[in-house]
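Shown here: the complex without one of its protein chains, the others still in place.
Each chain carries a letter (A, B, C and D) given by its place in the written order, and its residues are counted from 1.
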């Protein structure tokens, strides 16, 4: 429903833009992701970081939410997940229901699809149930749309990312998380074909330099994205809070990269 | 039920023939299909086009219907879909229930089967549920019958198309969408074996010339088809509305191809 | 239940023997089966033929029953089916429930199993549900028992047919359709191991000569079969009604093949 | 529950030992098993044999019970089965529910598992349901524990049979049927690890001589088995009743093999 987009925006884009702190890496990649900044292994640290940075939300798996979530930042409960140890045909199934997500305090639920996978149909099938429940419980559904397997050879190719965006619209997302194409021009096509559905750029692995990541974020915003869902590029830095504030200046403050980097030096 | 055929005809063939504007390409083929006419990426544009051309219906996936459908043209909600990124054994599963389709405003539901696929049985199994619900909620069921995989080597071979038509009848379609065989003579056999179930010719990819497509449409109508379900051959043209009117003259107006093309030049 | 056998016999063997007109070829083989006698593509023609020939029943898939069945001849609703385009491991799943079959007017339901198939277990599993519902709704269940795949190299070998018959008994058939072994002696063993469950010989493809088929029918009856379930050998002939009457003389009238053929010439 | 063991013993081991006449060969092996003694094809003959021999029970599949069971001998309804035509990964699924078994007159239900099979997990999953229902309806569950596939190279190796016995205990059997290891010493280890759960030796194929089979039975009893579940070694003999009485002398009468064989000559 268009209403659920509005509901999503009211909670997760209060300033008209959105920065979400993603933190499902414990299951997706494993604790090796926490090594650059060992504090990041603690979900309590993540909540504090999101709160102090003034971010719009955090993304947790059910177990982390159950043991740590304190309501201080809006929660997106990621319903499915797979481990990085798995190397079969891409598939991620829900380990939590929409109803349980709500009882854990979630203001939105997240679900990953891997279009192109030999299990694509299996995820679409489960998504039908998730979507039904999201409507029943009146909670926005955010789709992580990551084409993988099948005919996909490059997950960030512009036509693949645009296709990802369109699929999320077609199957009923109220917001979506897609990868960056590398430049604002091609990303703006992905944003266009996503139609009314707000687009969050996926942060991805920590870039070599801060500038590199900031340019991606700036490009995504320029291309019409609502904002970003970022994890490693924030909490893998030991000065995570400081960098989070720089990010905010770009996303919320409409600053250019040179301005914020200049402001740093 | 024969009643559901009548119900289908009352809504989608008010003038005794039918033109349906298909628009599930966003999931089936991806947004590359929208590039020839970028306006076509916008479902609002499609609704306006169908309305102004006086078409009998539009075909949307659940997400597009949810975010854009306004009731101005009768809706066929396509319940299942797969992406063009998938290259496994053909299978398409429902991402929407019949009940939800109705709550989205649908006047009919659509479901694709791929007879011949190694997952043929999986789709027949799901179709049982779809059909049960369509009967329960008294809504016509349109089957997209596209043999693929297994022993199928040519999807438009006359015997394959006729088989497709018959399968749709046997499993309970109230209307069907099948591919064109290439000539009216062989297509009329497909129409015959479809029995009482109305046949819509699938528009397929944009033809090299307008005339080529118009001759297919004329042939299908001549062979006894109720009409066509067309997407790319209309909205991939920048003068889509104009071409839609030419189509209408053939389908509704019983004009010949030379007449309408003459009228154009 | 033995009661359901009696119920089956009361409806489908009023004269103590049974001839059923099978007509699920539209899904199983495709409309090519209708080409020898194009009238046969029309289910209305089939109903008229069964009625005029005084046959005991017809076999339809759900879609055909829904659009054409008129109650003039008892109906066996075939619950499952697969297409001839499929070439994977044999499997046929229900596209109709027992309850729906009854609402379509069925006096019995039919279900095919392919013992030996890699999906044998999948069909046994579904059969449990079918059988449960057949008992609940007090309607006879006829099993098409066709060993295929696995260790089966010859589907009409006497030991394979006898095994088929026994399986149908063991899993709960109230009547069964099995292939002919080629001679009355071996077929009588199949009839014996079927126990109390009535046996219908499957008609199979049209034989080269009428005599050839009549000899099979005579042999099956001689071996103790209740009758036959025949399709192509009747309705693929342009003089179908005439041949149907010849068949009746053998099955119901206890005539020998030479008698009826003499009567014809 | 220990109570269900007692319930099993009260019905199926009235004399402190147990002989069960197994008769699911019609589905598992096919009617070829009946050829040595064609009378055995008739379930009525089997019931009479069990009754006259004073055996403790018979084992039927649902269809046979439905059409023939008369209550004259306690019934074990075998819930699952597969055919000998199947040569895929071992799997046997229920074609009958516990509730239906009871309505067919069963005093216990039987279920086969094939530990080691690639479908081992599928059978454990179904067993959960069977066990739940057996508890709900307060009926003993007998597990046929037959390791097959996977790492199993010899199904009667002592360590395999002992493992089979233990698995049956672990997953909730109230009695079990396992193969003989070949000697009392190794079989007694299987009986030991089965713990409180009574063990029935599986009769297996007809042995070359009567003595050979009798020695197996004697060995199993000596090793602590409650008794035997025997089919072919009884009803494949034309003097089945006579041999049944010899068996009884060993199992119930504590006779030695030389005694009963001497008694015969």
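Here, contacts are C-beta pairs under 8 Å (C-beta built on N, C-alpha and C of every residue); 3 or more make two chains touch, one makes a residue touch a chain.
Given the structure is predicted, the values throughout are model-derived calculations rather than measurements.
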Of the residues A:73, A:94, A:108 or A:229, which one touches the chain left out of the display?
A:94
One chain is left out of this view; which of D:27, D:58, D:152 or D:199 touches it in the full complex?
D:152
Could you tell me which of D:31, D:74, D:116 or D:140 touches the chain that is not displayed?
D:116
Chain A residues touching the omitted chain (full complex):
24, 26-27, 30-32, 34, 38, 41-43, 61-64, 66-68, 80-88, 91-97, 100, 119
Hey, which chain D residues sit against the chain that's not shown?
1-2, 5, 115-118, 120-122, 124-125, 127-128, 131-132, 135, 147, 150-152, 159-160, 162-163, 165-173, 189, 192-193, 195-197
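Just so we're on the same page, only the chains that are shown with their structure count from here on.
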For the protein chains shown, what form does their contact graph take: line, ring, star, complete or other?
line
Pull out all the chain pairs that touch, please.
A-B, B-C, C-D
